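Every protein chain but one is kept in place in this view of the complex.
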Amino acid sequence: MAADLALPAPARIATLPMNAPRPGRVVAWTLLFLGGVVMITPILFMLSTSLKEGSQIYDLRLIPAEPTLANYVAVLADGRFFRWFVNSLIIATAVCASNVFFDSLVGYTLAKFRFRGRYFVFIAILSTLMIPTEMLVIPWYLMARDLGWLNSYWGIMFPGVMTAFGTFLMKQFFETVPDDFLEAARVDGLSEFAIWWKVAMPLVIPAISALAIFTFLGNWTAFIWPLIVTTSKDLYTLPVGLSSFAVEQSIQWEKIMTGASLATIPTLIVFLALQRYIVRGVMLAGLKG
Amino acid sequence: MKYDAGGNITSEGLAVDMGAQDHQWWREVLVRQFGGKPYSDDYGKVAYNDDHGAAALKWYTDLQTVHKVGQTGFMDEAQAAFKGGRAALIIDGSFRLGSFGQIKDFEWGVSELPAAADGARSNYVSYWVNGIASGSSGEKLQAAEKFLAYVTSPEAMDVWLKVVGELPAKPALALTEANIKDPIYGPFLKGLQYGHTTLFVDETAQRQVAIDMVNRVLLQGQDPKASLAEAAKAEQAILDAHMPN
Partner (left out) sequence: MATAAESNRTAVAGRYVWNRLTLHHKQVVWAWLFLAVPVVFYVVIRFWPTASALWLSFTDWNLLRPAHLVGLKNYVKLVNDPVFWKVFRNTFAYLVLGTPVSLVLSFAVAFHLDKIRFMHGFIRALYFLPFLTTAVAMAWVWRWFYQPVPIGIINEALSAVGLPQQPFLRSTSQALPSVLACAIWAGLGFQIVIFMAGLRAIPTTYYEAARIDGVANWGILTRITLPLLKPTIVFLVVFGSIGFLRIFDQVYNMTTNDPGGPLGSTKPLVLMIYQTAFSSFDMGYAAAQTVVLFLVLLTISLLQLRLLRDR
């Protein structure tokens, strides 16, 4: 992680005034650090609970009195966990790729083309954020049933292949791309598709990375729709599978926290892999192209 | 209740939680024991809005405000307080037995709900109804019939009793000699003899009315009588909305 930070950071730091008061920076660092500790405290408790026995979970000490890996063994021994994990991975990755392509394309079109109906299309797409998923699931279910999409990966994925969130995000970032770059490419005779894919996209890599992280995460943790569209335990996604630990009679919190801790691992990997691109400055990429 | 040096509760006598099973206790047991009646016979009209009902509510809220034997929200959930060994008593359903079976740190037992001073007893009982959707046909109908036959079989009910703890619906299976003598199932079975079943039209909404009724007294200091009248009005509105006109 240190290596990728070294790239853009010095250039930025160098532009800071050299007479900036050192104590100020120390105070800022200390506050940021303390804030960060507060931010992860609940996560530490999640981990801690996953290491406790069921009868100990309300003993909210951070360090478990008798730490045990029994919950991890129990969760992983249930062979279905791995299956759910793979299902989630396939779905989140596929939806993520689809969103990066379509949301960027639509966002770019809405940001950089001038045509009648542009604002209307934008608002219409944005308005789809305003209906709670809870109300959409019934029409979606009927649709999936009539088209034979129940109990399939596609059935879980189809409502999310594009999102207003990603479109809006990408539109905002494409607006910061200077028109001159695109004009120059147009003069060079590139097709509009090539201009978008080869010139504009590399300029917004930080935003694409952010979009990829969020889309992956959103699908990784999606619950209501996968729950409704799948009845076969083989097709459950991880959150749906984990929820089966919470039956009405007794909610096994230690198991849920264990599953939640395990479920965080892939999202952490995706985040660590992609976050470096968020750092890279736009102009750096632009100058290379 | 026991307190630590800082005045914090460390253990309580009775785990009180209207959102758990206390609302059933209040409706079908306390109201009757205070001489009242929760609903009309067809459960279409609220009948607890009188002096008896008010006395029952006051007795229930006094547990916390006056006698201080319990505190709503202590240990987050009533069952957690009991399971954690920090509440001496809890009023709960037999479905919880499976969960309580995991308790290792202390011994516990089951008894019938207390009778009123005049010996009046009551209990709340509920049961599952399994059905098949009217539109099903062919293979699906056959599969559903097969499943229903299994679910209601002695074998399935025995599994349910052992894992969850809920008593079988078939009297022949529930009222066995062994179950009646069982120190855990026995009191539940005795309770069945004087039990009442509330005919809910929307249990979640009706439970919310009861929770709010108690919260108005506990959190806002409202007079139990006024709170009860408000609850009766709200619950009657729910009943009216579901009654065929």
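Order of writing sets the chain letters: A and B. Residues in each chain are counted from 1.
Just so we're on the same page, contacts are C-beta pairs under 8 Å (C-beta built on N, C-alpha and C of every residue); 3 or more make two chains touch, one makes a residue touch a chain.
Bear in mind that the values here come from a model prediction, so they are computed numbers and not experimental data.
Undergrad: State which residues belonging to chain B touch the missing partner chain.
TA: Interface residues of chain B facing the absent chain: 4, 6-10, 17-20, 71-77, 86, 202, 204-205, 208, 211-212, 215-216, 219-220.
Undergrad: If you put the missing chain back, which residues of chain A would it touch?
TA: 1-2, 5, 8-9, 11-13, 15-17, 20, 25, 28-29, 31-33, 35-37, 39-40, 42-43, 45-46, 49, 58-60, 102, 105-106, 108-109, 113-116, 118, 121, 123-132, 134-136, 138-140, 143, 158-159, 161-162, 164-165, 167-169, 172-173, 175-176, 192-193, 196, 204, 206-207, 209-210, 213-214, 217, 221, 223, 239, 242-243, 253, 256-257, 260, 263-264, 267-268, 271-272, 275, 278-283
Convention: only the chains that are shown with their structure count from here on.
Undergrad: Which chain A residues qualify as touching chain B in the complex?
TA: 54-55, 58-59, 248-250
Undergrad: Which residues of chain B touch chain A once you look at their complex with the stated criterion?
TA: Its residues touching chain A are 75-76, 80, 83-84, 95-96, 98-99, 102-105, 164-165.
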